[in-house]
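FYI, not all chains are in this one, though none of them got moved.
Chain naming follows the written order as A, B and C, and within any one chain the residues start at number 1.
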Amino acid sequence: ADGKDDGKMVIGAAMPVFDDKWLSYMYDAMKKGAKGQKAELKMVDAKNDSSKQLEQVEKLVIQGVDAIVICPVDTSAVKPMVDAAKQADIPVVVVNRQPSADVLEKVDAYVGSESIKSGTMQMEKVAELLDGKGHVAIMTGELGHEAQVKRTKGNKDVIKKHPDMKVVRQGTAEYQRAEGIQLMENWIQSGDNMDAIVANNDEMAIGAIKALKSAGKLDDILVAGIDGTPDALEYVQSGALDVTVFQDPVGQGEKAIVTAVKLAKGEKLEDKMVWIPYELITKENVEKYVERWKGYDENKG
Amino acid sequence: MKTEYLLEMENITKEFSGVKALNNVQLKVKKGTVHALMGENGAGKSTLMKILFGMYRGGGTIRFNGEELKRTGPKDALKKGISMIHQELNPVPFMTVAENIFLGREPSYGKTGWVNKKKLIEDTQRLFEILNIRIDPTKKMKDLSIANMQLVEIATAVSHHADLIIMDEPTSAITEKEVDHLFEIIRSLKKKGVAIIYISHKMDEVFEICDEITVLRDGQYIGTKPARELNQDSLIQMMVGREIKQVFHKEKAEIKEVVLSVKNLSREGKFNNVSFEVRKGEILGIAGLMGSGRTELIESIFGIDPPTSGEMYLHGEKIRMKSPSDAIRNKIGLVTEDRKLTGAFLPLSVKENMIMSGLDQFLNFGYVNGKTVKRKCKEQVKKLNIKTPNLNQLIMNLSGGNQQKVLLARWLLNDPDLLILDEPTRGVDVGAKAEIHKLMSELAQDGKAILMVSSEMPEILGMSDRILVIHEGSQKGELRREEADQKKILEVAYQ
Amino acid sequence: MKTEETIAKKQTISHDRDRTGWKEKIPELFSRYGIFLIFLALVALMSVLTPHFFNVYNLINVVKQVSFIGIVAMGVTFVIITKGIDLSSGSLIALVSVIAASFAHPGDYPLFVPLLLGVGVGAFAGLINGTVSAKGMIPPFIATLGMMTAARGLALLYSDGRPIGNLSDSFLFLGSGDLFGIPFPIIVFLFVGLLMHLLLSNTKFGKHTYAIGGNEQAARICGINVDRHLILVYTLAGFLTGISALMLTARISAGQPSMGVMYELDAIAAAVIGGTSLTGGIGTIPGTMIGALIIGVLNNGLDLMNVSSYWQQILKGAIIVTAVLIDSRKNKKA
């Protein structure tokens, strides 16, 4: 690779989609991390398409990068990517979304947490707030996408443990705020009794909040999201959003790069699994996260 | 059951959503004869033929070659030995001539579906040889002139080796020379025992080639007679149910100052050095064979495709037409030769078709004033005797002649000083034709200048005050009304 | 491909309005207002199937939800009548959204700045669509497909992929305010609908739009400046998309580069369901509004009935096809 000529490491980063606020912080952290490590970063956008991501990994392999960081569009499709890299003896770091055990065996490191945990943490907190009983409506992301599947499953796993809780409604708002508003409006019209809206991400949760607010029902209904985006934190502060789950994009991004550079240099890792756990955000601890984002944003500048 | 008739259609009925297009019509055609089917625009001729060819369903019985025709579609008709030249040209533009001719029955290697391209071309060449047609079979259909497209359609119909060939206005787009050629083909087919149903609005053709004539009027069967028992006047009488003169004789109009004068107008490869002038009250006819560049010439005058050199003067002032809107602003109107391609807005109503080139006169604070539109359009409908149930009728529902009148009305609404008419009566029936001619004459009397391109000799001779003869893009000469006849025009063209 | 036939079939209907009796008028009525009747049938069906559907709040709700796509679909109707297509609406919404939002922070600029910028950006993108397809002689499908890709990219670039929040209250009013209890988007929807209906059916501009779709060559000969008109039509479509984008941005109170994905298809579907013909020359604004409402009623009704998301998609696909099918069948018979 041309990176080698000037002694610079080249790290390839195959990212699922650029158009996502949370991920964009992770990307920034990766970029910053790469600068700090004096490595060149080649970051590509798969636009949420597994096969496109595979193409891109193949391209990175052809370019002879020194290590590849993959944030999979879908973990079910990560195996051929890992195979492609391994054939060329390029170390692979998977970040953010945890692949299955057989693939984990082959990768050099995983940085992140267990996807399903965000769903369980979110729902456990909601269950706690509802005293273990009530009607839950789940607003899911774009159907068939990794996070949608895992988070929803996490939610349902928890609900199953509470005999007095049940899912009364489930519908997709495609991760979008506008669709979240629309879906919530329709749900409100249905007159169903709902105690909590549990959304696969914060954007939809904010959409639900907006619809609930205009219907004057916000006070009676719990709303939960995932991601802990700065926008969402404002809603937590104001008490509109009751629960969200924070996943540290900067931590994951930095760690991913550090790990990748280490591997590229041929160094040994202490532990293959680099855990960056989810953190629960409620009104009580929200300020801490607001500060954290502030820090991230300043770093970015 | 033996019968002297090859084809017997009886009690044929067809309704288009409540409107009877055909009512108990009959048609009987003998083997080896040419049978004319006559009637005004909208009489139901094409509809009757489309039923025979399986394109429409309709009530009644059809016996062909003594057996009842099942009428499942064109494929069946072709198989039974009926082929058809359609009134509308039906080219597949991006395919070759040969492919067009053998469409649906391409020679192939056995049942593989693999087209034998060599044989395809050879078969076409052989067909063209027999019919004495000179067109390159490998040319794309779109590159052919309209006349040649028509010839290809004729060849296609003949190539089916059918017992009965329907020819629905086969000569509307070709000149005398090609008509003669077609008649030769028809005569030799006749000798082989092939029967032909011939539809045309040109009387002389009908009397020249046909043995028997069946007349329809407003979807009704009027009668069938041997051609020799009829003459033009009696035939027209049958067709329209009243007496009209077939040829309208132009009234004299006062010819005044020059409206348009054209000097050395040229467009590369199309026409060169054309000079003429038209005056108020005058009808200037432009004669020439198909493809002589007449349409291109008037398109240049109208600003559709500006000339490469030469000058134009309108009322003595030099002008340049960069687009049709320039022409319209200068009070010029153009009725194009191809109604379907460049004239009518098929999905729109009669009213909308009429007002489209002169919308400004109907505007009222930017709004189209419905009342004015209605009033002025009604006037035109009355004046031109347009047969339409109402102004909201879609133009595609009208018969050809009436469509043509609507397009004429479109330009008359603009009250132009100069009206350019390209083949003004193509495909128009006798009655309507006479009406259009009368109208032209009246317009001239009103002081309009008229520039008329026509490939019909009688029309040129009957309507023009002066005749400009153009051949292969060059101006060959000019004849006064008095000195002109058919022979003279051809002489001038070929000199 | 089908049009001539379809037209031929439609034509025979509106025919002889004067002399037809009552018996003939019923199919005619059905044919003229077919899609409206289908819409009513759908409303009736939903009302029966779910008790929550037919009440004034929910109906207002449906109309509000439809407003956004409905306004876009009106512009698309003009475009389709000229025989064109516009695939860029969805991405354009995103682009307008982020640009307008970035100028709509409280206290930054007066309200008219983001508003003008929003519709301006929409109109400008439409202008490019129109120019490329009219002057460039490339099919509008490709021209607007290019815009679809490029505008999304620009939206992402401009916003760095992040939503732009913190919008002023006056701006937010566009999406969530109401006048006399009627949500503002509905008012805009109806107002723009009326305006566009008048424009399309009663002005020179509208007539020329039909003319170009009906027969472009004939339109040229009638002195219509076809290229310029097409450019204007696409610009209008962009402008209306801009309006819709502004209201959507206000509704979600953020400019988002990920907004509007696939909206173009919904807008086109609304127009076509409403009777606009993809082969040009045919279509009306009220038809399109009904088309949008049909989609809205479907979404709403299926949500109310708690149909699973998977089944919603399957049913939505099937019902839209069926509606258009019934509409065209009925024309065939009548």
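In this text, a contact is a pair of C-beta atoms (placed from the backbone, for glycine too) under 8 Å apart; a residue touches a chain by one contact, two chains touch by 3 or more.
A quick note: this is a predicted structure, and the numbers were derived from the prediction, not measured.
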{"item": "Composition of the entire complex, counting every copy that the file contains", "value": "A x1, B x1, C x2"}
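The criterion applied here is as follows: only the chains that are shown with their structure count from here on.
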{"item": "Category of the chain touch graph - line, ring, star, complete, other", "value": "line"}
{"item": "Chain ID, smallest distance between chain and overall C-alpha centroids", "value": "C"}
{"item": "Distance from chain C to chain A - Cα centre to Cα centre, in angstrom", "value": "35"}
{"item": "Chain B and chain C, separation of their C-alpha mean positions in angstrom", "value": "41"}
{"item": "Chain A and chain B: spacing of chain centres that average the CA atoms, whole Å", "value": "70"}
{"item": "Touching two or more other chains - residue numbers and ranges from chain A", "value": "none"}
{"item": "For the chain C and chain B complex, residues of the former touching the latter", "value": "3-4, 7-8, 10-20, 24, 27, 198, 202-204, 207-208, 210-211, 213-215, 217-225, 277, 280-282, 334"}
{"item": "In the complex, chain C residues that touch chain A", "value": "50, 52-53, 57-58, 61, 64-65, 156, 160-163, 165, 176, 248, 251-254, 256-259, 261, 299-300, 303-304, 306, 308-310, 312"}
{"item": "Residue numbers on chain B that touch chain C, as the complex places them", "value": "16-19, 302, 304, 323-325, 327-329, 334, 336, 341-348, 352, 355-357, 359-360, 363, 366-368, 370, 389-390, 392-394, 396-397, 410"}
